[in-house]
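Removed: one protein chain of the complex. Kept in place: all other protein chains.
Let's turn to chain A:
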Amino acid sequence: MPFGNTHNQMKMKFTSEQEYPDLSKHNNHMAKILTPAMYERLRSKQTPSGFTLDDVIQTGVDNPGHPFIMTVGCVAGDEETYEVFKELLDPVIEDRHGGYKPTDKHKTDLNPDNLKGGDDLDPNYVLSSRVRTGRSIRGFSLPPHCSRGERRAVEKLSIEALASLTGDLKGKYYALKNMTDAEQQQLIDDHFLFDKPVSPLLLASGMARDWPDARGIWHNDNKTFLVWVNEEDHLRVISMQKGGNMKEVFHRFCTGLTKIESLFKDRGHAFMWNEHLGYVLTCPSNLGTGLRGGVHVKLPNMSKHPKFEEILKRLRLQKRGTGGVDTAAVGGVFDISNADRLGFSEVELVQMVVDGVKLLVEMEKKLEKGQSIDDMMPAQK
């Protein structure tokens, strides 16, 4: 929906300079790229569903960022945003995704048989394994922009598709607004429940409107495959289990995703995808695979090693706390996952996680014994 002022035509009576946001204190990708001249060229445009430049950048204007952490600072309201505002978004994407060019092509590979190994991560160290991605349903506006009617239509379609899953993927949908207290507590205990966003990064983009209308969680009876509906993306798809068998997690991930995709296709809907950007999601940071594959792993000694950050960087991995993004590690347990999303296939990214975590665990064991890890330093991937 037109959000805040963004369809206010009064502003076109003012010059571009008068309208241009003050980004002097900002540290995010949008702020680095959006010059006054670019603003002038783009400010009168809108996508067919009415998403404007001001819609795209509002979250980046409202959240100046942090000197150490470079946020993206812009979002898409629909699939066309990436086309209509490519002058802004191509350089943002290039910046965020390691030099990915507007002419580059992205590979999609969801064949789990292509993953080598991954079934033997030491469960004494690797406590749990998880792979997540997002999917958007073509033809509907994205969470920053969708109307209540569209959001409900996405929910309805998703419930119907997911209800057709069988075997170990068979499960049940819990609408956020109808949940009983008991169901809610169970989902919290299972670490499945998502709540209304509190991060100003998300709130400022309009994603939390009408909460909890048309939001919900679906999971299979085994509690190893989980779908979030209408949180930050149309769908977030998660495969997870305790222990270190990432191969199994990834296998279920690929099978489930492929099945869900065909169930949507049966109903006349495709996922948003193109050969340049891969899977199209709300935040430019999640383009391509939208995939974050990771583990919770005990690395009390590694994490204190002066080369920890450097090693992670070379392995193309990132660390987070055990509460997910923007949390702290507890008890030496880290969330280690792939840093990349675009320009590598799903198999390639999970391979990096599997190989990287294997190495980190070996290093941890060495450090435990008081041995050096200097000869184990990996090359930059």
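As a working rule, a residue touches a chain if its C-beta (ideal position, glycine included) is under 8 Å from a C-beta of that chain, and two chains touch if they have at least 3 such contacts; residues count from 1.
Heads up, the rule we're going with is that contacts and distances are computed from a predicted model.
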{"item": "Protein name (UniProt record) of the chain left out of view, among \"DNA-directed RNA polymerase III subunit RPC3\", \"Septin 5\", \"Glyoxylate/hydroxypyruvate reductase HPR3\" or \"Creatine kinase S-type, mitochondrial\"", "value": "\"Creatine kinase S-type, mitochondrial\""}
{"item": "Among A:K32, A:K86, A:K107 or A:R152, the residue in touch with the chain that has been omitted", "value": "A:R152"}
{"item": "Among A:N28, A:T47, A:S285 or A:Q318, the residue in touch with the chain that has been omitted", "value": "A:T47"}
{"item": "Contact set of chain A toward the excluded chain (per top definition)", "value": "1-5, 7-11, 14-15, 18-22, 47-50, 54, 58, 61-62, 78-80, 138-141, 147-150, 152-153, 156-157, 160, 177, 203-204, 208-211, 213, 267-270, 272"}
